[in-house]
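Here the complex is missing one protein chain, while the rest keep their positions.
Coming up: chain A.
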Amino acid sequence: MLRRRLNRLCGGDEKRVDSRTIYVGHRPCPDTEAFIPSKFCDNRIVSSKYTVWNFLPKNLFEQFRRIANFYFLIIFLVQVIVDTPTSPVTSGLPLFFVITVTAIKQGYEDCLRHKADNEVNKYLVTVLEDGRSVKKESEKIKVGDVVEVVEDETFPCDLILLQSSREDGTCFVTTASLDGESNHKTHYTVPDTEKDLQALTATIECEQPQPDLYKFVGRMHIYKPEQEPAVRSLGPENLLLKGATLKNTKKIYGVAVYTGMETKMALNYQGKSQKRSAVEKSINAFLLVYLCILISKAVVCTTLKYVWQSKEGQDEPWYNQKTQKEKDTNMYLKMFTDFLSFMVLFNFIIPVSMYVTVEMQKFLGSFFITWDKDFFDPEIQEGALVNTSDLNEELGQVEYVFTDKTGTLTQNNMEFIECCIDGFQYKHRDTWSEVDGFTVTDGPVNKLQQKAGQEKEELFLRALCLCHTVQVKEAGSEEVLTDQVDGIDEMRPQLEEERGFIASSPDEIALVKGAMKYGFTFLGLESKSMKIKNRENNIEEYKLLHVLNFDPVRRRMSVIVQTKSGETLLFCKGADSSIFPRVKPEEVDRIRMHVERNATEGYRTLCVAFKQLSAEEYAVADTGLREARLALQDREEKLIAVYNQVETGMSLIGATAVEDRLQEEAAETMEALQGAGMKVWVLTGDKMETAKSTCYACRLFQRGTELLELTLRTLEDERLKREEKLRELLQEYHRKAVQDAPPVKAGVTRSWSTANQDYGFIIDGATLSIVMNPQHEVDASQYKSLFLQICQNCTAVLCCRMAPLQKAQIVKMVKTSKGSPITLSIGDGANDVSMILEAHVGIGIKGKEGRQAVRNSDYAIPKLKHLKKLLLAHGHLYYVRIAHLVQYFFYKNLCFILPQFLYQFFCGYSQQPLYDAAYLTMYNICFTSMPILAYSLLEQHISIEILLDNATLYREIANNAMLRWRPFLYWTLLGIFQGLLFFFGVRFLFSNPALQDNGQVFGNWSYGTIVFTVLVFTVTLKLALDTRHWTWINHFVIWGSLAFYVFFSFFWGGIIWPFLKQQRLYFVFANMLSSVSAWLVIIILIILSLLPEILLVVLRKPRGPHSRQVYLSLPFPFWILPFYHIHPILCYSP
């Protein structure tokens, strides 16, 4: 929707052009014949839905799109227009109430969005205009403006970097809020832009906005006086994205290329569509059934009415003449209005009050989430937040959990855990949380069993200190440089990464810090020479000759350094799989064990190797590297070839283990979710290795899990093209995971026994995009279905290197797959917003990466560990409550209206209501609404502790178990049974209406009142039977409602009401109570109606694999075993 609006905003004419031309600083260029300032949209971000003007019509329109609201509107209109048995107030008032409450709620929510938008749009930025810096509101930035951004500010729009305060023309940014990577990325200025931006005359040609964060193509024409215009190509490294933050650079200037809704961030942001819960879908389905019942009732009555009337003397007997108007009315019009009148008479079968009650239940019920003190996090002094209460029950239905990794599963805090030098394990005794700065002084390396040689040790530590691309933050920035001084920094572990070291990957910092703990401190790189301080506090200096950069295919990096003594050394670190083949095999065995153990414990392991280069060797490598760097064609390939050539014959000196610290209780939470039958998918923008080790640490992957990998690396195959290879792999995995696996039983009985082979699936973003958009359209659906089938048979799925929109795509794909499972997304950063919005339920974590996720989520919790209680306890209870609420509402209105329907057969199909208007109106509002509301707020059929302890209980309500057709049928039959009983029980009693001991007779209103009394008592007691958790509130409302009914009836019948046209109920209730027969019939009908329920209690039997103690301590609610309602005897089958 947003995108459509975007097109409207930005003018259609521009769409046809493939590229846009931007005049830097709006200065016309000498070359172009005319300066045509093209129109682009402004830099305003709009996430709100309504404006003041369109709120009323738009909101009303949206509300009446709801089937129920529309229905009630129609009923109301019919009542207004046609002469109907009940007054329009009976349906108009509740409808008005519902509409108003919803409108206020939605208006308030939209108001909050406006506020948030304004916060962004009114933010002041500095724009360079005619040589002066002007402060402007962010929304006023136009394409072509030159914008100044200072350190730690976020970019207000997508900018091309023109000038940086750093000398080398670079700047650092962090895109944490965009893709979740919190490391610093280097961006470059466009070469040859002049220092004086005022003199710069240039145009930029670039592609039209597109959502891919990592793609940008453009070129810049720079015009200089008396020179040919220079052309510079622009790539993603020149583009600063809106939402990213400038780091470690004092200020930059950039020219706006995409603004407002055209920025990549906005394009990645998905419109907020109204989420609807599965329960609401069930309600709508039930509603249709009841609508059919209603219409058929009306049709039956109308037809019978005319059949009955055709008999002589029936239609208009002498005692009951029609009015002149009625006589004049056209027969067919009469039939139609009769039909409508019946509709109105029976319309209570579809209860408007149910919607009110459901809304109230959701709204009030959600407070229990905010009130829960278990969700309170002392660190941020906040508890859980509920942004929408519409989805409470959806929390009990989740089948797929999509979780972000960084910041959600992990704390994104890299920590050096241990290393292994020459086969000996070194473990640092203290953890980050303690003040351990001083351990460095009292013994650098703790010997665990045996110690490697001193020389090896130092070599290893030197390697850690040298083999990286870490930069030390310059002194003179606002923060004091602390890293040389041990201790101080260590005391603030949360902030350290930002503090001293800057690196493209947080684990490099962890390694450098690890080395520091053991006595080797990296001091920095100055004009190609690296300084380290060794254990003896001497400064060692190394000349950095070459850096062999890390890339994901080689999965290692190296440095070549020259010592003071002139030795040339190569240090290499990388993944075990890429190092082991390049070192001597006998060294591998000693270390492999450690590496594998560490890997399964969830640590990120790296192996460190070194090699001494002779002068000749170095000379060869040096020339090779230089040549390759200068190559114009195939530079990458050539470089890699040289790298591979150099990095051979090394000797392995050790391995490191770095932990990306998990969130508290992450593993337990994941285990509980899996135990509850949910499938957990990890979607991350991070590297595969990192993500994989996290999965191991969270016990999503376990030792026995067989990993099925579908990444660019596995697709590399000389023989085949990528796509063919992909097809091959997909089919192979499919065979493995789907066809060979024993058939998994659907539903509650799903076995998750460990006897089966567990599969884990790994896919990366690039491969996923091939799966989603293959070259041949025909393959798309095949790939997708293969992919989905594999995933559904895996216990855990890991998707790495995902762009935000890809995350949403995955969620969408699963969401729309067969059976449309309920999905939940949980994340903490702006990069997770799209998937949070896409999933049925979006959970935001109140993490460090800003508030976007929280703002866009449906629920926000402070920590991942809270997810367990949120789903297993709150979700479960909400679902049970609301499901019971819905079923109960349909049931109670069915047995309310059925007698009224049956009465038509005895009153000449004349639409005579059985109950008095007051009873008709009050039934749903007063007499029976409070007990069910209290039930739906307070019921705990299983106590919270047991729900938390037994994750498997969650599966009992999986697949909307309580709102499927079978329980619905049960409730409907119960309603019909009771309705028939009420009506005919009283009907037989009234075969002699002389029911009092003074021989006086009862009339039709007494009849209705007896039926109604039985009805109110029965439905209330039925609820009492279902209540498993009787708090004083339940007692109060259940007995209070009954007492209120009696009191009201006395009151209503006790006075001649001046405003009533007819005193129908005058003393009817009191007279009824004076009749013994009436008492007796009420008692027996109530007992008889509840008898089946009570019978079921006896027949209810525990079954299934669940632990007996659960059943013994708790009565298991019978509606979970709906089948037994219909065939209770079956309960005895084993």
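Assume contacts are C-beta pairs under 8 Å (C-beta built on N, C-alpha and C of every residue); 3 or more make two chains touch, one makes a residue touch a chain; residues count from 1.
We take it that contacts and distances are computed from a predicted model.
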Per UniProt, the name of the complex member that is left out, chosen from "Protein YIPF", "Cell cycle control protein", "Large ribosomal subunit protein mL45" or "Translation initiation factor eIF2B subunit alpha": "Cell cycle control protein"
Candidate in contact with the missing chain, chosen from A:225, A:378 or A:704: A:378
Touch with the omitted chain, as defined above, among A:215, A:250 or A:322: A:322
Interface with the unshown chain - residue positions in chain A: 85, 312-314, 317-324, 367-368, 370-373, 375-376, 378, 381-383, 906-908, 910-913, 938, 940, 944, 985, 987-1008, 1025, 1028-1034, 1036, 1056, 1060-1063, 1066-1067, 1070-1071, 1075-1077, 1080-1081, 1084, 1087-1088, 1091, 1094-1095, 1097-1099, 1101-1102, 1108, 1111-1112, 1114-1115, 1132
